[in-house]
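A single protein chain has been omitted from the complex, and every remaining protein chain is retained in its original position.
This part shows subunit A:
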Amino acid sequence: MATFKDFRNNVKPNWCPGCGDFSVQAAIQRAAANVGLEPHQLAVISGIGCSGRISGYIHSYGFHGIHGRALPIAQGVKMANRDLTVIAAGGDGDGFAIGMGHTIHAIRRNIDITYIVMDNQIYGLTKGQTSPRSDVGFKTKSTPQGSVEPALSIMEMALSAGATFVAQSFSSDLKELTHLIEEGIKHKGFSLINVFSPCVTYNKVNTYDWFKENLVNLSTIEGYDPSDRDIAMQTLMKHKGLVTGLIYQNKEQKSYQDLIHGYSETPLAHADLQLSKEKFDELISEFM
């Protein structure tokens, strides 16, 4: 059986020392091993940005695509081979700005993949511009007077879009993050895990200390029930989205693959490509 070490490769990340993404990398490696995967059974599909490099830092199949499009690529991979475990990963700019259309539709489509967003509320690789997750008043190179656009309430948005698994975590809490990724992988449908992953270089406001002060762990809220969508929404609104833990899970809803008519139960990638003569003749006759 593979251990988390088997998911390490010999590539040195080009992230800044102290970057929150290191923990996400470690959590994916641990979670993959904990759910019993072998490296070749996992495909990590990532977007563009500092965090997008993550698919190259895990010893598994990896596809580093184009900006904002990790999700459609990942969904294509899963549709082609339903036996693969597919993790999509990227930053908040990737998923909630350029790729927002895909995020919402991947949520409602509910294909069985796990999407991990490394949310640092800033554009890092382009050296410090505002993100859709930046707070009002946040000063960046592109908002020198402070951002006037409100930050997207991403967890509420996911619930509204019909998400069946919504979780949020923090880079400093490797144990919880690993657990949530495991649960996301096991979830039969689309799982969204937003991770507060501080940028130590360009975000001097939302720092590790800031999150420690402001985040509320759902385990501290008595009687919190992640199967209740109403409570999930209310709790998110009450705490301005600054909660961690499993926010909502619908275990009843079937995944896209299990709902669509006729879809092969074995990986399509293994299908016989040759049409039988009989099938061919049948198709031809319909045009006569």
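Everything that follows uses one rule, which is that a residue touches a chain if its C-beta (ideal position, glycine included) is under 8 Å from a C-beta of that chain, and two chains touch if they have at least 3 such contacts; residues count from 1.
Everything that follows uses one rule, which is that contacts and distances are computed from a predicted model.
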- Note on the structure: Its UniProt record identifies the chain omitted here, from "Menaquinol:cytochrome c reductase cytochrome b subunit", "Sulfate ABC transporter permease subunit CysW", "2-oxoglutarate ferredoxin oxidoreductase subunit alpha" or "tRNA modification GTPase MnmE", as "2-oxoglutarate ferredoxin oxidoreductase subunit alpha"
- Option touching the unshown chain, where A:29, A:60 or A:191 are the choices: A:60
- Residues of subunit A touching the missing chain are 8-11, 38-41, 43, 45, 48, 53, 55-56, 59-66, 69, 71-81, 83-84, 101-102, 104-105, 109, 260-264, 266-271, 273-275, 277, 279-281, 283-284, 287-288
